[in-house]
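Just below is one structure, and these are the notes that go with it.
In this view, the complex is presented without one of its protein chains, the others remaining in place.
Here the chain labels run A, B and C in written order, and each chain numbers its own residues starting at 1.
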Amino acid sequence: MELFPSDAVFTPDVSWVALWPMVVMALGGLLLLTISSLGKGRIPRPFYALWAVLTSVGSFITAIPLWAQVHGWEDAVLWYDPEVDPTGPFSTVGGVIAADGFSVFLTMLIAVSMVAVVLVIEAYLDREQDRFPEMFALTMFAALGGMVMVSANDLIVLLLGLETLSVAAYVLAAMDLRRVQSQEAGFKYFVLGAFSSAFFLYGIAFIYGATGGTGLVHITDFLAANVLLGSSGLMLLLGLGLLIVGFAFKVALVPFHSWSPDVYDGTPSPLVTFMSSVVKVAAFAGMLRVLVMAFESAGADWRPVIQGLAVLSLVGGALGAIVQSNVKRLLAYSSISHAGFILLGVEAASDVGTAAVVIYLTAYSALVIGSFTVVTLVARSGDRLHTLTDYQGLGRTSPLVAGLFTFFLLAQAGVPFTAGFYAKFSAVIAAVDAGTAWLAAVAMLSAVIAAYLYLRLVVTMWFVDPAAETDTSHVGVPAAAGIALAGCAAAVLWIGIFPNTLTDWAERSVPAVVQPAPPNLVESGDEADADVEFEVGPDGMPGMPGPMPGEMDFGELDLESLGIDPAELEAMLEGGDLGFDVDVEFEDPPG
Amino acid sequence: MPEAVLLGGEQTTTAVEWVVFIIAATTTLLGSFGVIMARNPVHAALSLVGSLFSVAVLFLNQGAEFLAAVQVIVYTGAIVILILFVLMLLGIDTEEDLEDEPLRGQMPVAVGIGVLLTASVFALTQLVGFDVVTGTPEVTAAIRDDMPNINQIGRLLFTDFVVATQLAGVMLTVAVVGAVVMARRPREYQPIPEPESMDAPLSLDPTDQGADNGAEVAD
Amino acid sequence: MGGPITAFASGLLAQLGNDTTNGLVHESVQLAEGAPGFPLLPALVFTPLLGALLIGLIPGSRAELHRATAIITAVVTGVFSLYLLAIFDTADPGFQFVEATSWVSSLDIKFIVGVDGISLFMVVLTGILFPIALFAAKPEHNEKGYYLWLTVLMAGCMGVFVAMDLFLFFLAFELTLVPLYFLIGKWGHGRRVYAANKFFLYTMGGSALMLVAIVGLATMAGAGDDGGISFDLVKIANDGEISRDVARLLFVGFALAFAVKVPVFPLHTWLPDAHTEAPTAGSVDLAGVLLKLGTYGFIRYGLYLFPEASVWAAPVLLTLGAIGIIYGGVVAAMQKNLKRLVAYSSVAHMGFCVMGIFALNSHGIEGSVLQMINHGIITGALFILLGYLYKRRHTYEIAKLSGIQKVAPVFAGLFTLFMLASIGVPGLAGFVGEFLVLVGVFMAHRWWAVVAAAGVILAALYMLWAYQRVFHGEPDEENKGFGEIKLKEALPLAPLVALVVFLGVYPKPVIDRIQPSVASLIEHVEAQVPGFTEPTSQHGSELLGGDLDEGSGDGVSEDDVAGDDAEGAGAAGGPDDDEPQATLEGVTVTVTGGGS
Partner (left out) sequence: MRQIDLGYLMLSGLVFAIGAVGVLIRRNPLVLVMCVELMLNAVNLTFVTFGRAMNDMAGQVIVFFVLVIAAAEVVVGLGIIVAMKRRQPAATADDVSVLRG
């Protein structure tokens, strides 16, 4: 006998506070599209940039109540409301969206990065005299995908976030319609992205078969409750392996990196700031949440793989960069090497490691946005000048731009009192703390190799006179790009000198395994006649989706409209054969 | 977890099911090989139709009626037609020489990866056998006989998978916007650059860049 | 100009250093209100940084302001360092003027600074050499960047010498790379870019593993009662417990960084290039101060942190030091370029420093510290003179120079003085340090001392030979016009001349301050390494006493009597003799007994 009728619909509990940052971003993007299509070119372009900036800021602001909900109001950044009690980490919409320190912080990071990216895009469009409101809209949708990825608590949601991000990124890469390299980059990105998505999906399929669900919480619980010995664990391992391959493609780890230099090269320069910051943040966040949180107990299986990928990426990225003569390709390889450093934190599979990843991603975002902003500016009109020759003598012709670029490059090399150094330091701490000091040693040595490539650029800018074919015109800094550059430089310096704040935040930014709130029964009547409260055992209860141990409060229900006969319920309760405790208060006791 | 086996719906496989499986599996494989072996892209697309259609039959065979319908409508009806359309539009239905390897050693590597993938899945089925599915049964919602397939999917789409559904909407919007953007024509094209030589200057001695140019000398 | 700077600096520092503790050896950071007073050590670090900031803010058109700001900053810092010297408590072996402020709280990284007798003179050396280098050399272009980087470099060097937190130390250690990189690369000569890159990559490569070692140390040995992480130097040195093998591994990580910086023999190849191509001020600071980062690191972060590992590695480093001395000497003798010759002589002299440290006894370490000071002064002065020479002749080629003594006798005289000091002629600064090192090494490993002594002879050989070729003879056409040194040029050298003579004649004040700290360091090593006693034997002290007072014969006979019994030697040379004072040609050498 079932308590609820078979066609009762249980809708998941929705905590809007956790969704607002994403909703704002999505609405902002959609409205921008609407406005741009209605405006038919009469609206000046800066309006779109302003709109995108405001949306990003709005997204950031709406993340503050979420931060407060997770950490407490004392730490909320802008306003204080003592009325609201912090709940700690929680998950919502049936447990597919996690709201924990990790997701909140990275959501905020993406929102802040978006502001800088939008400014750079605006500076670029202004220079190229082009109108492209879609460029803003697509970056906003991609940022939405990124936000979903950092909070996804379910592999399918993670995948959809990833696809939203990727599909937008394919288009962004191909967006400079004047240059065929751009479309080729987009196509290459698309083919390898789709290829890796297929691997990713196949991995999810095997994990689904091995555990019975795609929710990270479910996977964690399943792995905690079941020991898959011998061959019965093979499918899980195969799934995990395919998943890692998928992630490795997305974040461009050696040997799955070959697309990355081409794509960076072909993509319009301002959009590379987006690809190397937001996309990397989201992909690493997803990777970390899946591996470190859901597959924590399988660490012995995946950690060696990640270690191997880290070594290959660190060394391969650094060595690959040395032979490049194109600055964008060079920085692409350097970002591969950075990815190896981030893997140190992932591989550590600990809270220290997670903090290191968060710190590294934050510092790295500031660094690459700054670097590629300079690249955008130096490329001049048409986005053409990217070879080392084009940077010769930049220190003399445009000392400000060259100085900032030098600062960002040296910071990437890990010079003290910059964010780059502190990020590397955190990664080394994570690795040593996890007992893989050898990996830290490899990382630091490869950082020396990588330093050579940054020095090459510095030498080119400061110590070499311009060649005959070098464009020696002064590189101006438009206001929008100037704000972005100043912000990035300030962030890099601030993190380098006073890392305390970031470290504090990062240490609390750990993903948490949280059971979802119970679903709501769709109420079909308006008159309540019973207050129903269940205490459900570990096996769940019939008629309810999934095993959800713990208490559930259904609140006041109109039993008759649900098709439950109060008398029958009464009889059931008295019979006591339900297999779970249920506490019902009838307003109008039957019988 | 052997319980999984017991809970897996009907336990017996009817002869019809086997026959359908064998036929559809064969055509799926033939179609798949056709996609990668056909020199003419149009033939490849037609093979793809065959393959996808067979998969739709396999879906039916497994009781996924809605998916089978969507498979036929969306894939064979829309996607492949779209591909063929672009093929004809651009006139790139030229045959390609499969013997000609663009990158040296690409073919063996590709085949190696393919063999590895196949081997892992086959090894999985052979080593583990019937216990291969170890997951907890009925985690999200049990497949029910008393409700149409499409109803069950619909209910899940708007309860457990509601976030995914919304996101899918956003993703489709992005795709449409992207396609529209790609269809634009720029004001002017930039010339296609000459391919650069692969040999970037590699020298650990940076003097070749700097020393001679440095005119100023301090002190 | 100095007024506002210092006022601003002290205001800033009052902010930064408001949680301070003064004490012998601070146990933990008290975050309560601390002792009031001027935060002298933070001022040493932040004054140059502030100067750099000012220079950066002054527009590029006001070139004269850049120079003025840089010089004032450096002089103010130098005055601070001299004031530090004046109020330094001679009897106190521990860290003085300790200031501690929390920095990165979650990792327990603190801004702790302090000086003891060893770092005191490094600080003073930095404080003296930088202003002098600024006075003595002027860049020919782009003043702003030049002065900016020089002041940053000064801050970095100060930071290394006063840091008592491993993280802070590493930051300062790495920070020195960037300014010097630009100084060499932008204002250097000839193959400057090559030299700059080589310098940067070598030193960064060396210290890459040090970061891992520091973190390893902080996580393993830094864990106190709370099981956390700590970068506190004193805490790790005293409470850190790590297994022997791990400690050795970590020591190797540190030693590599220092060995590159010193540089120790096989890792030295960056030095001649960097020295030769660097602008004058860069060479002066590189030779005078930056090389000391390595040797200072060996003492503070090698010996102090890893006593057991240091004892374990001592033979290797002693050998490398000895090879460096001989190799540096031989190669210097073959140089055709005068600046390169001095650079190679640095390799030899720094070999003495390394040998002194790893003799692991008080004579050796004291001598090593003294040698660091002396080498800084002497080589600094030589590079300044070479800078003047280059300004006149635009070459360092020995073959192109001749008879300069005839046309510029004062210049030649100054060169002679510093050259003799460099050779180690008694009565001048170079002698005392080398002598003490030789004594220390002799006590520990007699034959190495013999090898090292041969290095002294080599030094005389190559220096005098070069001198003869450059200064003697008749000046040819090109050298006839060699201008005599001007007063403006000579003035910056005056303090160095005074120091060279003073330290050569009366080094006691310096040794008095070094000695307690070295003694306490040796005690620390002895306490931490079971079974290790300072290798000071009757051979050594008696040799010293005998040599100086009664002649060598007695020394040898005492040697035979005492045999190799270190314990007995320690007792004999200890309290009974009560710090024998020996005098040789005006040199006052205070020798501690081994047992004290």
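We adopt the following convention: contacts are C-beta pairs under 8 Å (C-beta built on N, C-alpha and C of every residue); 3 or more make two chains touch, one makes a residue touch a chain.
What you see is a predicted model, and the numbers here were worked out from it, not measured in a lab.
S.K.: Given that one chain is not shown, what are the shown chains it touches?
M.R.: A, B
S.K.: Tell me which of A:31, A:61 or A:205 is the one touching the absent chain.
M.R.: A:205
S.K.: For the chain that got dropped from the picture, name the residues of chain A it touches.
M.R.: The list for chain A reads 156, 159-160, 163, 167, 170-171, 174, 177, 180-181, 183-188, 190-191, 194-195, 197-198, 201-202, 204-206, 208-209, 212-214, 258, 261-262, 265-266.
S.K.: Write the list of chain B residues that the hidden chain touches.
M.R.: 4-5, 7-9, 11-13, 17-18, 21, 25, 28-29, 32-33, 35-36, 41, 44-45, 48, 51-52, 55, 58-59, 62-64, 66-67, 70-71, 74-75, 78-80, 82-83, 86-87, 89-92, 96, 98, 102, 106-107, 109-111, 113-115, 117-118, 120-122, 124-125, 129-133, 135-143, 149, 152-153, 156-157, 160-161, 164, 168, 171-172, 174-176, 178-179, 181-183, 185, 189, 192-193, 195-196, 198
In this text, only the chains that are shown with their structure count from here on.
S.K.: Using the touch rule from the top, point out the two chains with the most contacting C-beta pairs.
M.R.: A-B
S.K.: Quick one: chain A and chain C, Cα centre-to-centre, how many Å?
M.R.: 49
S.K.: Between chain B and chain C, tell me the centre distance in angstrom, where each centre is the average of that chain's C-alpha atoms.
M.R.: Roughly 65 Å separates the two chain centres.
S.K.: Rounded to a whole Å, what is the gap between the Cα centroids of chain A and chain B?
M.R.: Here the centre of chain B sits 24 Å away from the centre of chain A.
S.K.: If I count partner chains per residue in chain B, which residues reach a count of at least 2?
M.R.: 206, 209-210, 214
S.K.: Could you say which residues in chain C touch two or more other chains, in rising order?
M.R.: As it turns out, chain C has residues touching two or more other chains at 185, 192-193, 197.
S.K.: Which residues of chain C touch chain A once you look at their complex with the stated criterion?
M.R.: 103-107, 167, 170-172, 174-175, 177-178, 181-182, 185-186, 192-193, 196-197, 200-201, 204-205, 208-209, 211-212, 215-216, 218-219, 229, 253
S.K.: Over in the complex, which chain B residues touch chain A? Could you list them?
M.R.: 1, 4, 120-121, 123-124, 127-128, 131-137, 139-141, 144, 146-147, 155, 158-164, 167-168, 170-171, 173-175, 177-178, 180-182, 184-190, 192-193, 196, 200-202, 204, 206, 209-210, 213-215
S.K.: Of all residues in chain A, which touch chain B in the complex?
M.R.: Residues 6-7, 9-12, 26, 30, 33, 93-94, 96-97, 132, 134, 137-138, 141-142, 144-145, 148, 154, 156-157, 160-161, 163-164, 167-168, 170-171, 174-175, 177-181, 208-213, 218, 222, 226, 228, 231-236, 238, 322-326, 382, 384, 452, 455-456, 459-460, 463-465, 519, 545-547.
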